[in-house]
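One chain of protein is taken out of this complex; the other chains stay put.
Chain lettering (A, B and C) follows the sequence in which the chains are written, and residue indices restart at 1 in each chain.
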Amino acid sequence: MEVTQQKHPNYVGVWVGLAVLTLLELGVAFLGWSKLVIILLLVGLALWKALLVALYYMHLRFEGNRMRIFAIAPLPLAVIIVIAVLTEFVW
Amino acid sequence: MATSAVPLEQAVHSEAHELPFIRKYIFSTDHKIIGIQFLLFSLLFLLLGGMLAGMMRWQLGFPDAPMPVGTILPETMAPDGILLPEFYNSLVTMHGTFMVFFAIMPLLVGVFGNYLIPLKIGAPDMAFPRLNMASFWIAVPAGILMLAGFFVEGGHAAAGWTAYAPLSADPEWTGVSTGQQLWLLSLAILGLSSILGATNYISTIVNLRAPGMTWFRLPLSIWALFITAILVLLAIPILSGAAIMLFFDQTIGTHFFDPTDGGQPLLWQHLFWYFGHPEVYILILPAMGVVSDIIANGSRKPVFGYHSMVYALIAIGFLGWIVWGHHMFQSGMNPTLGTAFMISTMLIAVPSAIKVFNWMGTMWRGNIRLHVPMLHSVAFVAMFVIGGLSGVFMASNTFDIYIHDTYFIVAHIHYVLFGGSLFAIFGAITFWYPKMFGRMMNSLLGKIHFWLTFVFFNLAFFPMHSIGLGGHMRRLYDPSQYQFLQPMQPINKFISISVFLLLASQIFFVINFIMSWFNGRKAPENPWEDNGLEWSTPSPPPHGNWDKSPAVYRGPYEFSSPLVEEDFLPQYRKLETDEEPVAATRET
Amino acid sequence: MAHPAVMRPPVQREIGADVYNEKLGMWVFLGSEVMFFTALIGSYIILRVGAPEAWADPNEILAVPITAVNTFLLICSSVTMVKAFASVQEDNQEALKWWLVATVIIGAAFVGVQMYEYSQLVHEGFVPSGYVPGSELAERAAHGELPASVGIYGSSFYTMTGFHGFHVSAGVICLSFVTWKAFRGKYSAADHRGVEVIGLYWHFVDLVWIILFTIVYLI
Partner (left out) sequence: MSWILPPSASTFAAQIDFIYYVILVITGIAFVVVEAGLIWFVIKYRARPGRKAYYTHGNITAEIVWTTIPAVTVVMIGLMSGGLWNEIKGRDSVPPDAIPFGVKAEQFEWTFTYRGLDGELGTADDFSLRNQLHIPVNQPVALSITSEDVIHAFFVPAFRVKQDIVPGLGATIWFEATETGDFEIACAELCGLGHYRMRAMVTVHSAEDYQQWVTSQTTVALAE
C-alpha cells in the first residue's frame, strides 16, 4: 500500500497546448493552401490533440502496458472499414 | 504471499438469502439468476422463431393450400389461411431476427456467458453485478418492441434480417413503416444490452480470475466467451450506429442510404456486414467453446492441442473482421475488393480446420461416454463441418455468382446455426442443467430428442443444398411462379414435412426441460465427473458461489491423468505435490 | 503501474489488467464507443468522398467561430475535470467540489451553445433532410452560391454532432451525480474511483469532439 505523493503532470500546460493547437488549426483551415495539404495538416493536428488528451488527461502515459492494450486494441478495426470502403472510390 | 482461500470481501452477498422474492428472482444481481432469466427469455424466442419457420415452410411446401389453423390469423396476414406475400416477407425477416438476435445470441452469450464465467474462473459474481442486471432488463423491452411490430399497421419489418436499404429505408417500397422502425429501435436497444454485458464479461475474465487460474488454465468455453465478448463489444456498436442512421432515414428524412440525394445504399451493406460477419462468429465461438469442454469430458481425455485451440479462437476472432465483403460479392462492390475478401475468407477455413481436427484428436483413443451432452457435441462437429465446407463454395467469389441468394445459402445458414450453434446449445443446456436447477434431466427423453432432431434436421436441410444448386432463390414467397423451379416442388414438400416432424420432435425437449425442473432426480455436486471449478460447489450454487475463493492447481482438462486413480482430476483438487498458486494481491 | 491509492480491501486474484475493475470496465466500454463513433464518422467520411458536391465550404453554412469557442469550452472542461481528479488524489475536498462544479457548468454550456447553433441553422433553413424549401439558404442555393442539394450533408452533420451532444449530455448528468456525491464527501484520496472513471468518459467525449470539429467544421 504505497501511498505515494505522486507529482501531477502539468495539466494546465497541456490545456495551453490544446488551445494553441486549436488556434493553429483555425489558422491552417483558412489559409488558401491546396486542399490536400490543408487536410493532411488538419488531420495531423487533430490527432496530436487527441493524443495529448489520451496520454495526459486519460493518463495513458502512466498506465501499465496491460492496461494500454485495452485502449489501443479497437483502433485498427476503426481504420479497416473506412479504408476498405474508400477503395470503392479510388479504384 | 500465497495463502489460498482468502475470505471473499464480497461476502456482502452472504446475507443474500434474506432478500425478498423480487430482489432474488426478478431484479436479481446474481449472475446465476440472470443467466436463467436469459435462458427462459431466449427459449421463448427460439420457440417463436421455430413457429414462424413452420408457417414459412407450409407456404413453400404447399403454396396453394390454406394453412391448417391459419384462419386464426387476421386478414392482413393470411386471408382464408393463405399467407400474403408481404406477410411471408415479414415471416422471413422475423424468423431470421428472432433466431439470430433473440434466441441464439442470448442463449450463448447471455445464458452461458452469465452462468459459466464467474463459476468457471472462481469468482463470486460478475465484476459489475448491477450492470449485469441492467443488461437483462434492457433486453426485455427490446424483445417487447420487437414483438409489438406484428401488431402495428403495415405489418412487421419485411426487408429481410439484413434490412438492405433502400428497401428498408423508405416505406414507399414495402408499405411497412412503423414495423421497420420498431425493428431498428429494438435492435439498437438490444445492442446496448449486449454491450453492457460484454463490458462485464471482459472485465470479469480479465480481473477476477481466482489464484492459479492463469490465462492458459482457462477452460476453452471461457476463452471462447472472452473472444466473443470482444467481438460483441466492438461489432454491435457498428450495428447500432447503422440502425440509428436507417431509423433517421425512415423517420426524419435523412438521406444516408438514399441514392437520389447523395446517399449510398452500399454503405448500409458495408456497415451491416462489418457487424454481421463478426456476429456470425459471435454465434459460433461460444458453441465451439462449450463443445470443447463437453467433448473432453465425454472422451475422458485432455483436449488435444489446447494451445492451438486457443490460438485458433483468436485467429477466427480476428479474421472475422476482414471478411465481411463475402456477403457482397455480387453487390456491385469493387471487384478487386471482392478478390481480396475471397482470400481472407478462405483463410478462415484454416483455424476452423484446426478446431475440427483437434476435436477429433480429443476423441481419438478416448474412453467415450455417449451421454446426451456428448451426443449433441459430436453432432455439432459433424454438422458444423458440413456448414463450414459449404461456406467454402460460397467463399469462391466466382462460384458464388451462381449460388448467391439461393437455398444453398439457406442450407449453409442452418448447418452452421442449427447444426452448429443450436446443437451445441442443446448440449450445453443438458450438461449444465443439473448445476443450474439442481436436478438431472431425463436421459432417455434426452436421447429420443437428440436422435429425432438429428435425423429430421438433416432430412430438412440437406436437400436445400440441392435445390440451391438448382438455382432456387431464397426469400421467395411462391416458387411455383418459375418454370425451372417447378420440378423441385416435390423436394420442397419433402423439406416441409421433415420440418414439421422436426418441430414436433422438440416436444420431447420441452417436456424434459419442464418436468425435470420439478421432478428430476436431485443432482449431485459433480454429476459428469468433470474438472471445472463450477463442480466444486453445490448444485445449484449459493449466492456468492463459494464460501472461500477456490484455488486452482492445474489446467481444465486433466482427464485420465496418470497421477490419480480416477479418470478425472479437477482444477480445484489439491494433490500433495501441488503448491499453492501465487497470485497478486490487489484491490478489485 | 497500479494506481497508488488502495481502493478496496485487497484480495488475491490473478494479475489481470493490473487496475481496479471500474477503470478497466470504463476503458472496455470506451472501446465500444470508439466503434460506435467509427460507424458515424466513418460514414461521414465515406459519404463525403462519394458526394463531395453536396458539401458546402465549412464557413458557408456552419458558424465556425461559435463552434471554435465551443471547442475551447470543452477543452476547458477537460482541464477542470482532470484538476478535480488531481485534487481528490491529494484529498483536497474543497478543490474537488469546485472543479467538479466548474466541469458540470462548462459541459452544460457546451450543450447550450450547441442547441443555439442548431436553432440558428434550422432558422436559416439547414435541417437534417437538407434545405428547408423557401428558406434563406435555399434561396442562395438557387442562385448557385451553395451546393444545389445538401441532403446528405445535413443528414451526417446533425447525426454526428447530435450523437456527440447526446454523449456530452449524458456525461453532464453522470457528472452531476458524481458532484453530488463529492459534496456528500464520498470521495477521498483512498477511494475516488467514481471521479477517475467519469473523468475517463469525459475526456473521451472531448477527444471525439476534437476529431469531429476538425473534419466537420474545418475541412
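Throughout what follows, a contact is a pair of C-beta atoms (placed from the backbone, for glycine too) under 8 Å apart; a residue touches a chain by one contact, two chains touch by 3 or more.
These figures come from a predicted structure and were not determined experimentally.
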Omitted chain touches shown chains B
Quick one: say which of B:385, B:413, B:428 or B:502 touches the chain that got left out.
B:385
Please identify which residue in B:48, B:73 or B:158 touches the non-displayed chain.
B:158
Touch criterion as defined above, residue of B:32, B:57, B:277 or B:404 at the omitted chain
B:404
Residue positions on subunit B contacting the omitted chain are 84-86, 89, 92, 158-160, 164, 166-167, 173-175, 259-260, 264-266, 299-308, 330-332, 334-336, 338-339, 342-343, 346-347, 349-350, 353-354, 356-358, 360-361, 363-370, 378, 381-382, 385-386, 389-390, 392-393, 395-399, 401-402, 404-406, 466-467, 469-471, 473, 475-479, 481-484, 487-488, 491, 559-562, 567
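Keep in mind that, in the parts below, only the chains that are shown with their structure count from here on.
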On a C-alpha centroid basis, what's the spacing between subunit A and subunit B, in Å?
37
Take the average of all CA coordinates in subunit A, do the same for subunit C, and state the distance between these two points in whole angstrom.
14
Two or more other chains are touched by the subunit B residues 234, 238, 267, 270-271
Can you pull out the residues of subunit C that are in contact with at least two other chains?
2, 6, 15-18, 24, 28, 31-32, 35, 38, 46, 50
Quick check: in the complex, which residue numbers of subunit A touch subunit B?
73-74, 77, 80-81, 84-85, 87-88, 91
Quick one: which bits of subunit B touch subunit C in the complex? Just the residue numbers, please.
1, 3-4, 6, 8-9, 127-128, 131, 195, 198-200, 202-203, 206-214, 233-238, 240-242, 244-245, 248-249, 252-256, 258, 261-264, 267, 270-271, 549, 583-588
Which stretch or stretches of subunit B touch subunit A in the complex?
230, 234, 238, 266-267, 270-271, 274, 321-322, 325, 333-334, 336-337
